[in-house]
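With one protein chain withheld, the remaining protein chains of the complex are depicted in position.
Lettered A, B and C in written order, each chain numbered from 1.
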Amino acid sequence: MASDVQPKPVKRKPIEWFNLKGKRVGFWAYVGMRLSAIGLVLYLFLHLAVLSQLAVGPTAWDNFVALAKSPIFLLLDVILIIGILVHGLNGIRLSLIGFGIGVPSHKLMLWLAVILTIVFSILSALAIFSETH
Amino acid sequence: MKLNVKIYRYKPGTEPHYDTFPVEVPETANVLDALERAWADHDMSIMFRHACHHASCGSCGLLVNDQEKLPCVTPVTDYGEGATLKIDPMRNMPVITDLAVDASVVYQRMELIGMPIIRNAETIRPDKRTILPEGLETFGRFENCLECGLCLSACPVMATDPQFLGPMTLAAAERLLAEPRGADVDRVYRLVDDEHGVWRCHSSFECTEACPYEVDPGAAIMRLKRKIGMRKLKRFFGGS
Amino acid sequence: MSKKFHVIVIGAGSTGTATAHDLALRGLDVTVIERGEIASGTTGRNHCLLHSGGRYAVKDHEGAIECIEENMILRKIMHDVLELNDGLFVAVDESDLAFKETFLAGCEECHIPAREVPVKRALEIEPYLNPKILAAVQVPDGVFEPYRFCLSFLATAVKNGAQALPYHEVVAMKMSGNAVAGVRVRDYRTGQEREIDADLVVNAAGPWAEHIAAMASVDVPVQPTPGVMVTIAKRLNQMVINRLNKPADGDIVVPQRQTSIIGTTSWKVENADAIPIPQDHIDKMLHMGELMIPAVRQNPIRGVMAVARPLISKPGTDERDASRTFECFDHKYDGVENFVTISGGKTTTARAMAEKVSNIVCRKLGVEAECRTRDVVLESYRNYYDN
Partner (left out) sequence: MVEKQLTRERASSWSWILQAFTGIMLVVLLGLHMVVQHFVVTGGLRNYQQVVQYISNPFLFLLEIAFLIMVTWHALLGVRAIILDLGLNPATERKVTAFLSIVGVVVVAYGIWLSATIVAQGA
């Protein structure tokens, strides 16, 4: 082909994986997996940073524990558990299909993971909020 | 049946825009027929790739309402009377003009794997035997993969990583490992067992959704992962 | 050769690409111009049948011999785009059965290896065949992939120095007195027009050849004659199944990949762009297909296509009787120099057509070069893009 006219190159923006246009259910699982992953990594570092209070001494830690019992922190706890459920249950699904187990029913497993996530999220939210009283 | 086709228009050096044309096609028509009507009745400068019109050449892949379709086998009735079909070129490939993309990556990657287009045809007999006519050693047929590139367009990893081999390529590798036809199997393993090979896949199955011809690249990649994983583990634990 | 001649080939269907390959192999500088994608015209929407010649063995010996010769050559030079499972001609009724001896005699005269297969055996090989068939004859039919067929020729041509210009349409002939000196093209990628000079222009535009020839004020008697093909979403046969009778509508079911394609009909149109598909033609295909393979009714339709064949029209003939062989027109006999049209023919005979038109081109340019396309193995279609 004559090379005097160049085609429009592909623009690969780093966030292109988050382009939701026309995507279907498997893609949502992938996006959910990735968003929960980013959230959990942030939480991990935050958690480790907070634990450094333990090295400071008993008062520092007990002050933090008191703060952690506030409703906003408890809500964050629930979000954390939802993230863990999304990532963990879908992770089990991905491991299974990655080793060739249950590939034809990957969508069924996804819906199962969604249902379990919802059920366990509600149960843990109830447990967390009732525990304080 | 009356439809509107809203077509992506692009000439190098100008801003892309959409042109909308009303078309009338019979109920039996496919999206490609609607596109051809817009071309013939309204604007013969619309450039789109097409050849066989029966899902064999794999040249006409594009996006209908943002989803990867082979328009020659996508019935207009999927969209209904009076619908507006938004037609875009495939993603992750350079756009030559309008809907025509530079799909060279498709053939280059297939050539890299080296899967021949001819395979042994499955039997069509109910008892699963194959009875051949005199003079033939086997029934051959073209592979399912049309090399249309729709899976490369749909894959979210292809959208960020140009080095990723892509669903089509990995599915071809899996086919070749299943029926090597004299190919160098170790070379194929070396190619796909790579950070930008099979392990880059994040199992979103968009390729499977996009595939117009039962290749099911998503499932093929999973089989490939299993094959490679098992091979690795075997070697690691002292097998051969 | 002191001067390297530049030849423009208009049209990248089977004829155009095969001609580009032939001329490039003979050392000429070739440019192929196509208004859309490669094979986006007649060749693309082809029936995909690699003719054994059996279809023409009774009525058109010349055409049949051409087919079987080219069939054998293509098996040698084109490795990756052929499904070679042979074909069967099956007798569905008494009139078909009566035709059998004539058919076998015709095949023998045209050197087409044809052998009768016992009905029981034929039904074992092809379980979906109508169990009521009365006879079956095996011939070396095959199936090709039309898009890749053209890409193979073009890839080889490009490797030998030819240039391909898809998305370019010829809008006018550049004339120098009574001779063609090049073409004016519109580049659809930019919308701009430019002139390309040439020592000779080959018009291989198929059903659009008349339109191109008119640009040089010459007339080519091409009759766009569409046919409808119906693709069934299941592979119902391994071999090509033909009706054992004179050529007629719906006399063939060609298997390809995972589908079976029933063809074809024949009618005349004025404009070969975007041909409307008549519903009664679809119904007729299903009806005729059903006579040979009843299961075509039990499976969904994958697609329906129609495209115009470029038949050479002779006044007063029915479209089924119009010649299926090709013709070359050297337009010096119409008073225009450096301009040749090649039209008619079949994809199966594309190489032979290219050979004949290239011979004329070389003679006109005074180039002495033998045709080598019978022996040169073609590049893989995948290499078209590697240049």
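By our rule, contacts are C-beta pairs under 8 Å (C-beta built on N, C-alpha and C of every residue); 3 or more make two chains touch, one makes a residue touch a chain.
The structure presented is a predicted model; accordingly, all values stated were derived computationally and were not measured.
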{"item": "Shown chains touched by the chain that is not drawn here", "value": "A, B"}
{"item": "Residue numbers in chain B that touch the chain omitted from display", "value": "108, 111-112, 157, 160-165, 187, 190-191, 193-200, 202, 225, 228-229, 232-233"}
{"item": "Touching residues on chain A - with respect to the absent chain", "value": "12, 14, 17, 34, 37-38, 40-41, 44, 48, 51-52, 54-55, 57-58, 61-62, 65, 84, 88, 91-92, 94-95, 98-99"}
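Convention: only the chains that are shown with their structure count from here on.
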{"item": "Chain contact topology (line, ring, star, complete or other)", "value": "complete"}
{"item": "Higher-contact pair (C-beta pairs counted), A-C versus A-B", "value": "A-B"}
{"item": "Nearest-to-centre chain - CA centroid comparison", "value": "B"}
{"item": "For chain A paired with chain C, centre-to-centre distance based on mean C-alpha positions, whole Å", "value": "57"}
{"item": "Chain centre separation in whole Å, for chain B relative to chain A (CA means)", "value": "32"}
{"item": "Residues of chain C touching at least two other chains", "value": "189-190"}
{"item": "Chain B, residues touching no fewer than two other chains", "value": "12, 96-97"}
{"item": "Contacting residues of chain C [partner chain A, same complex]", "value": "163-166, 187, 189-190"}
{"item": "Footprint of chain A on chain B - complex, ascending", "value": "10, 12, 63, 65-68, 91-97, 101-102, 156-157, 159-162, 202-206, 208-209, 218-219, 222-223, 225-226, 229"}
{"item": "Contact footprint of chain B on chain C as seen in their complex", "value": "36-40, 43-46, 48, 80-86, 88, 115, 117, 121, 124-125, 127-128, 138, 145-148, 167, 188-191, 229, 231, 235-239, 255-259, 261, 273-274, 276-277, 279, 282, 301-305, 307, 380-386"}
